[in-house]
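The other protein chains are all here in position, but one chain of the complex has been omitted.
As written, the chain order gives the labels A and B, with residue 1 at the start of each chain.
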Amino acid sequence: MSLFILFTTFVFLVLCTVPVAISLAIATLITILSAGNLSVEFLVSSMINSLDSFPIMAVPFFILAGEIMGRGGISQRLVNFSHSLVKNITGGFAIASILTCMLFAAISGSGPATVAAVGGIMIPAMIKYGYDKYFATAVVTAAGAIGVMIPPSIPMVMYGVAASTSIGDLFIAGIFPGILVTLCLIIWSYIYAKHKGYKGSDEPFSFSQVFKEFKNAQLALFIPVIILGGIYGGIFTPTEASVVAVVYGLIISLFVYKEITVKDLPAIFTKSILTSVIVLIIVASATAFGKYLSIEQIPTQVANAMLAFSESKIVFITLMVALLLLVGCFMETIAAIIILTPLLVPVSTVFGFHPVHTGVIMVVSLAIGFITPPLGLNLFVGASVAGISVDKLSKAIIPFFISMIVALFLIIYLPFLSLSMI
Amino acid sequence: NNKQSQTSDSASCESSPKTLRFSMSSNNKHPIFSGASKFKELVEQSTDITVNIFPSAQLGDDRASIEMLQLGTLDIAIPSTGPLANFSSAFNVFDLPFMFQSEAVADDVLRSNFAGTMLNILKDKQLIGLDFWENGFRHLTNSTRAVNTIDDVSGLKIRTMESALHLDAWQALGATPTPMAFKELFTALQQGTVDGQENPYPNIALNNLYEVQEYLTDTGHVYTPLVLLFSAKTWSTLSVSEQVALREAAKEAGDYQRKVNREMNKQSLAQLNDHMTITTLPLAERKKFQQATLPVLEKYKDVIGENIVTQFQQAIKTAEMNDL
Partner (left out) sequence: MLDWINKHLENVIAIVLFVVMTIAVFTQILTRTFDYSLSWTEELARYCLIWLVFIGTSLAVIHQQHINIDVISKRLNESEKKVLAVIAQAIFFAFSLVILFYSTQMVMDLYRLEQHSPALGLPMWIVYLACPVGFALTAFRLLQQIVITVETTKTEMDK
């Protein structure tokens, strides 16, 4: 009953154009009050405590870094350089965006942060070179999900602890599946680009132009070097890397390229604050909502009911993926992993799945949840970075969703993709 | 609902059936979960209360859980004394380094009058402390070198909890302590952002830290107790007989939890031994560690309250005498 109240209230409010974050919070509030077993303070303290987390800070900082690079001329140089490289390839910019997300995944353990950082640069670039803006946004929104598949990845750390499996193995196991998802997204982008005729420029590829743009973009291209070097050299954590990007971006933009002055900074900060806040306030109410689901033990009940049906390996894995995709629609990844891992892993082991393989399947399935409405953080970041509506983006992302499901099934049926290197 | 009908039959029973939420930050493989499950079992046997356990900080970490107890949005929690010190600074006393020499001494102290005094302090904070359980002795791991002497600690970047006292203690030992969110610790250790960390054996094993750490030294620098806490708001809704039953269950489950924790300590150490180089700190060297941290004790006397520190030292002395 409480579940019914929760979802009908949520859907009703969202349709009334009440903001998503507030709809979630009100739905949770009304359910709490009607069930009478919790107080309003629960909602408030859950919302505040969900923001009291250091890793979450990567989201606003990467959004800020993206904004600084955009206005400060860094992005333009990066875009010019990649244009000189991919201009003759069908869908070149989309492919470059997806590959950038994959590289960025080695820095960030967060889907939304990946969308923010890469989207801030690549979405405007794709639109500029004639791509449909919904497709352009969908490309980065979907590819951002790769952020948690390739190490470092906080969801994998959480899974390793919950399942008593090697985190090091999980990190390695995520690499090929991450690349596979990347490939599937590239294939769809290529097909779409071919269909739409995004065949790129007619001017011939020229090494001298590449070299010229490379020289122009030198300092900008140094950003990934600094960030990757800093993380893998043990100077800062992936979360702290976001601040390094901000500071480096500021220095280059203000003092080297001189395309912005201190006077431009308030506007840059305001824009970044707005983009960050509207996503983080959704994170806050989604966490409260997720905690309420945990208290009512709803994910546990659904998982147990589902496990009772699982007679064969195929039925089990199909139900497991369905459950994870469903949970990914409504719950935050880490919370889902913490609650579901102890339930799913023992059963999956009985059906012959290696715990590392199960972990990869779980993380990829939940990562797909980043792009599924109603609660898809990547969708919200993507929509607000590009300034388009969430429902239009949700439609544009369907083919990418299908590509990722195809990748997921390959990952499930080809265990060696995950297990060959461990 | 079966229980509900049973209760309404017995008119003598003044209480109504209740479901209590029990939050803990470790996962369901940790000895704390075994203790919590025992508590649940005992409570459900002797009363009409149902206890639901929420492991893995699903409802919030230790600090958040204590706060939720105060606000009445949670019923039971089992935090370490560390986070509790943010609510009542007297609880810093347990974070003073090198106070307990053995588990036996800890057991005596944590069931002494002193323990009762400490639990009583919490009443003003809307918290009912039922009993002390055990997280245990904390030990140092790192990936730089085997720590045999105090000089080996020098310059190591060690992740500590976000507590000024812990930071001061490690600084006094010559290390560079760095507070860091636990979620980021694994990656930070792997990349070498920090060299080491300190935790009880089961926590090191259950969080897979041996994958990214090479050396372990049995520093045992701090013994961390846990406190089984009730929300005062919930507590006041319980009947006297229920309260008595809960106190008894807390003690019995506490004994059981200690037993499981110590078995787990051995198992974890054996598991860690397969992956890491384990160093035993010689007694003379331990004395040097202790000496080095004495200024920290002086510094925190005022924060904790001089008489609490004195009582604590007295209780330890008495326990050590009993042990001989």
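Note that in this section a contact is a pair of C-beta atoms (placed from the backbone, for glycine too) under 8 Å apart; a residue touches a chain by one contact, two chains touch by 3 or more.
Predicted model only: the values in this text are computed from it and were never measured.
Asks: Which of A:41, A:264 or A:296 touches the chain that is not shown?
Replies: A:41
Asks: Hey, which of A:20, A:69, A:220 or A:252 is the one touching the hidden chain?
Replies: A:20
Asks: One chain is left out of this view; which of A:103, A:260 or A:390 touches it in the full complex?
Replies: Among A:103, A:260 or A:390, only A:390 touches the chain that is not shown.
Asks: Which residue from A:38, A:121, A:150 or A:244 sits in contact with the chain not drawn here?
Replies: Counting the whole complex, the residue in contact with the absent chain is A:244.
Asks: I need the residue numbers on chain A that touch the omitted chain, in ascending order.
Replies: 13-22, 25-26, 29, 39-41, 43-45, 47-48, 51-54, 56-57, 60-61, 64, 235-236, 240, 243-244, 246-247, 266, 269-270, 272-274, 276-282, 284, 374, 380, 383-384, 389-391
Asks: Which parts of chain B are in contact with the chain that was left out?
Replies: So the residues of chain B touching the missing chain come out as 63, 67, 70-71, 83, 86-87, 89, 125-126, 155, 157, 161-164, 167, 176-181, 193.
Keep this in mind: only the chains that are shown with their structure count from here on.
Asks: For chain B, which residues count as touching chain A in their complex?
Replies: Touch residues, chain B against chain A: 19, 21, 27-29, 52, 54, 56-61, 64, 67-68, 71-73, 180-181, 183-184, 186-188, 190-193, 206-208, 211-212.
Asks: Quick one: which bits of chain A touch chain B in the complex? Just the residue numbers, please.
Replies: On the chain A side, the touching residues are 37-39, 41-42, 45-46, 49, 52-55, 109, 152, 154, 157-158, 160-162, 164, 166-168, 231-239, 291, 294-295, 297, 335, 338-339, 342.
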